[in-house]
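Of the protein chains in this complex, one is absent; all others appear in place.
Chain lettering (A, B and C) follows the sequence in which the chains are written, and residue indices restart at 1 in each chain.
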Amino acid sequence: MPDERLDVESLHLWRGDRHVLRGVCFSLASGECLQVTGPNGSGKTSLLRTVCGLMYPEAGRVLWEGRDVRSDLRTFHCALVYLGHEPPLKADLSARENLRYWIGVRHRVGAAALEDALERVGASPWCERLVRTLSAGQRRRVALAGLALSMVPLWLLDEPTTNLDTEGQQLVGSLIGEQLARGGMVLAAVHHELPATVRDLRRLELAA
Amino acid sequence: MTWTWFHRLGSPPYVYALAARLTPWFAWPAALLIIGGLWGGLVLAPPDYQQGDGFRIIYVHAPSAWMSLMVYTTMAVAAAVGLIWRIKVAHAVAASCAPIGASFTFAALVTGALWGEPMWGTYWEWDPRLTSELILLFLYLGYMGLRAGLEDTQRADRASAVLAVVGVVNVPIIHYSVTWWNSLHQAPSVMRLAKPTMAASMLVPLLLMLLGFTLFFGAVLLVRLRGEVLNRERSASWIREIVNA
Amino acid sequence: MSGYGSPAAGVVAQAAPLARQATVWAGSHQAPLLDAARLALARDLQLAFRKRGQLVQPLAFFAMVTMLFPLAISPELARLREIAPGVLWAGALLASLLALEFLFRDDAYDGTLEQYALSGQSLTWLIFAKTAAHWLLTGLPLALMAPLAALSLGVSDAAVPGIVASVAVGSVALSLIGSIGAALTLGIKRSGALLSLLTLPLSLPVLIFGARATQLAISGGPLLAPLELLAALAVLGVTLAPLAAAAAVRISLE
Partner (left out) sequence: MSQFLEMGGYAAFVWPAYAVTLGAIVLNIVWARRALARSREEARRRLAMRGEGA
């Protein structure tokens, strides 16, 4: 297996009484971005959570480099980062502390890399402030800094542009672009289209 | 070959049909055994030389206490199977067990207290067996409370399964600690179950009752199991046949 | 749930060099497990010290409970001394229960638990680290405060070391047992009563051995036996409870 590769084979997921995912199939190779669209409640978030192994599908498999991720979830998790609806930040820690803990649990973070990431998302001026004092858009930027810090091949993004201004949305576009250029892959559930700067974009439409 | 029956036990329609077919095979022998045990225990068995006719409570107390533990163990084993192999039917079994076990634990407590009054002169004695039984009741209530608190059936199944397994690991520890605690504070209890010298005329009705209660548990479990299996199925066409039948 | 070997370098690092020499994914820098656990512990401690008010609450509660008994029973020290072990342990049990509700709740809300579960680290260890933080923030302070409460109940100061030891060891087991209940009740609104119903029966052995050790400490008897039993419970808890709690956390994320 020379390349990182994600294959999703006919996922079926039920939530209570609802058949949320009805045989979703796709695959992602190095340098590819898949944009998942669909109306509210069509299962975009569920798809991301099922792919990363938080939810357990009734049928179907997720393969990473040709192997079922269920056989070794930890290895798969080392290769991905998942960004949910809400940035995973503690209100009572500063932006910088949050990043240090969040990403530090995954892998070692150098001080310089941390500052670079904060600089990159334009968070340097306010990175000492407690997250509870930050706006929703600023929090989203901190989460993006975490994304930039975690050098992993697979990004799973749930509505990455929510709450961001135009400039912030461009930032998401360029971060994704860099990730693809590195040979990484991105799976993004979006309501609003990803910025046009993202090339090699493929689409997956989920029905309601 | 030998595994096919095991796999079929994971298939809801098969289990539903099997449970329906098996129920009478448990229910009728259970009824006969319990009636026989009652007759033997209340009429045929002679009064105890120390406790007189008061000892006859044993024929309902001991089977209830046996049920409380046996059902909990069954529940925990089913829960563990469901948790490890993600078998829905196993979770359905575990969920069916809890109310049955809780009701008999309650019965064991009440009959124990009613036995205690003539024997100890008080309804409630902090006897290790009764105390453990009381805690077991709390474990059942906790299990059912957790199930009730979680709305999503799948989550309720898995979370309550963890609790059942944790509980079954704890039951021996709790019993040991309560016995240890009791030995510090009072003389050994007066109540002695299953004396080795128990006469056959006393023992046989007890065995009949124990077996009868166990089969009764099987029958009730099978009825409840059908309901729980239905609750966990969503679109299968076999449900249509059952519901419209 | 955590039966894998150490994630070590991660498969990415093995796969990447073949295709793209240039890209080095972070999988190759996966933080050692102990570093990750230490970071999780440090995060919880730092957060707790940012909210000192919440830190004091269980202690204040414990003091209040201890105060209730002299008022409700009698101010006679001889009688209070007799019931002191029960008062101390019932108080400690309830106080540690009070703090349990917050063990995972905030982390579940803000997505931290999700990130832990997806970190590639052993969730069991991270949960253990969180439980350790919980003990440092409630169990240990309670153990240090228990002698004060005991002295107010007429216990002689010779009993202080025994009381501290028994509450310290016993509260380890209490925190661990409680972590299971706290993880199971995640996502249930108003889970306080349910949490008590789940946790208290399981905590009973701790109460029994702990109160006995305290009693022996007060009467000057040999308290090693109950203390050893308490320690055994704590060890059993350390080995099993984080596994169960991690399983419960995963279930809550499903």
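We adopt the following convention: a residue touches a chain if its C-beta (ideal position, glycine included) is under 8 Å from a C-beta of that chain, and two chains touch if they have at least 3 such contacts.
Because the structure is predicted, anything quoted here is derived from the model rather than measured.
Q: Using the touch definition given at the top, which of the shown chains does the missing chain touch?
A: B
Q: Using the document's definition of touch, tell me which of B:Leu9, B:Leu22, B:Ile87 or B:Leu114 contacts the absent chain.
A: Of the listed residues, the one touching the omitted chain is B:Leu114.
Q: Go through chain B and note every residue touching the omitted chain.
A: 34, 38, 42-43, 47, 52-54, 56-57, 60-61, 63-64, 99-100, 103-104, 106-107, 110-111, 114-115, 117-118, 216, 220, 223-224, 226-228, 230-231, 233-235, 239-240, 242-244
As a convention for this text, only the chains that are shown with their structure count from here on.
Q: Does B-C or A-B have the larger number of C-beta pairs in contact?
A: Looking at B-C and A-B side by side, B-C shows more C-beta contacts.
Q: Indicate the whole-number Å distance between the mean C-alpha point of chain B and the mean C-alpha point of chain C.
A: Chain centroid spacing, chain B to chain C, equals 33 Å.
Q: In whole angstrom, how far does the Cα centroid of chain A sit from the Cα centroid of chain B?
A: Chain A and chain B have C-alpha centres separated by 48 Å.
Q: Can you pull out the residues of chain A that are in contact with at least two other chains?
A: 56
Q: Listing for chain C: what residues touch at least two other chains?
A: 254
Q: Using the touch definition from the top, list the residues of chain C that touch chain A in their complex.
A: 4, 7, 10-12, 15-16, 18-20, 23-27, 29-31, 35-36, 39-40, 42-43, 46-47, 50-51, 106, 110-112, 114-122, 126, 250, 253-254
Q: So in the complex, the part of chain B that touches chain C is made up of which residues?
A: Contact set of chain B toward chain C: 83, 135, 138-139, 141-142, 145-146, 149-150, 154-155, 158-159, 162-163, 165-167, 169-170, 173-174, 176-178, 180-181, 184.
Q: What residues on chain C touch chain B, complex-wise?
A: 180, 184-185, 187-188, 191, 194, 197-198, 200-202, 204-205, 208-209, 212, 229, 233, 236, 240, 244, 247-248, 251-252, 254
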